[in-house]
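Removed: one protein chain of the complex. Kept in place: all other protein chains.
Right, chain A next:
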Amino acid sequence: MRGEVRDGRIVIVGASLAGLRAAETLREKGFTGSLTLVGEEPQPPYDRPPLSKQVLLGRVPADRTGLPRRRDVEAQWRLGVRATGLDPIGKRVLLADGEEVPFDRLLIATGTRARPWPNPAEAALDGVFTLRTSDEARRLAERLDAGPRRVLVIGAGFTGSEIASACRERGLAVTVAERGPAPLVGALGGTLGALAAKLQRAHGVDLRCGVTVTALEGDGRLTGAQFSDGTHIDADVAVVALGAIRNTEWLAESGLAAGPRGVTCDAGCRAFDMYGIVTDDVFAAGDIARFPHPLFEYQLLSLEHWGNAVAQAEVAAHNMVNPGPRRLPHLTVPAFWSSQFGLNIKSVGVPTFSDQVVIAQGSLKDARLVAVYGYRGRVTAAVSVNQARSLAYYQRLIETAAPFPPAPGAADQIESPVPVPSDVPDPKLLSHGPTVALTGHMPDRRLTVVQPAR
């Protein structure tokens, strides 16, 4: 077809899920030019969801979570080397080993890394872990094999809760420290957070909410931790599960709209520059991308979801080889899942984009339910617990901006269908409005540091 750009040089920085799926899609769409994938980790692309589940349980070795390939991508792989910079005028990616990779079009898919423990000396103690890479999962699984007397999990988001679940399944003593009022509150709000807290305790987790860890203690080896409420525990393993940091530092001098919240791009995955002007040769996909979503008032969302990485990579790849009128928007309804403490949790929409929540099906008592979230009178998300088959219905409600609360009449509507506050952060603050985050922009300080051009 006319206008397609099927040749030239495409470079993908980031050789994980989004990078691989983009590469495959490029070849599927007929891209015949040269393709280079740059990845910081030495191993080929692998799947992360099993790392905090099957790998920690010892059921699957960490090096056996390689991503299945859809097709041969005929690419040059530059693995084990970090990208350190981007020259947008010379159209080159700079690598840590001093090499430069020229491109005609670039896809940024550098994702996130685990947020480290803020005190470097404590973080360096033997026994202190983060969990994001397969290497980290392997080392943590080995340590759990050795039978620690107590594991401290810092942070009860999805990753932290899954780690705690795996430890309990192994029969290990676990303490979870969560700053908020309950596990998963930041992602799912108060109602399901309370359910998660109940289940964690029922599974023998020493769950401590409303506290922070003020110090990790030890001399070379971790021996314990001090909490903000003055208490102390002995522990020989601590896993820091305090969320992720977007890998955008290498773009600091690129002139792109790249910052702590990600690389801002349009609905077609084209990156913005720091002045809010869309580029036409630099694209972004996966955890790193921050994009406007029409179902959520065009707020700029960055999603750390497996399914988003795949869908966005496919859209980005399509758009990299197609002319403007044939380009596609990335409109996928966000979705994610988790398994922990015998629960299968699935989510569609954006639960944090809500002011109210209602239990539309099932009951908290049975730990089998669908919670539906609404924002200003329309359905914006649904989360199922051990009841995933109903979610397609709610996805349609989200896609069609159906009124909240949803119409009653479900066969298994048991609890009172009265919405309650969803107890999530104010959605108006999700992205600080539909603005482009400038390079060096500090959202919390409302301050922009202009990086001098080199």
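List of remarks:
The rule is simple: a contact is a pair of C-beta atoms (placed from the backbone, for glycine too) under 8 Å apart; a residue touches a chain by one contact, two chains touch by 3 or more; residues count from 1.
We take it that contacts and distances are computed from a predicted model.
The protein name that UniProt records for the chain not on display, among "2-oxoisovalerate dehydrogenase subunit alpha", "Peptidoglycan glycosyltransferase", "Cytochrome P450" or "Sugar ABC transporter permease", is "Cytochrome P450". When the omitted chain is restored, the residue from A:68, A:118, A:325 or A:408 that touches it is A:408. For chain A, the list of residues touching the undisplayed chain reads 360-362, 366, 368, 370, 387, 389-393, 396, 407-414.
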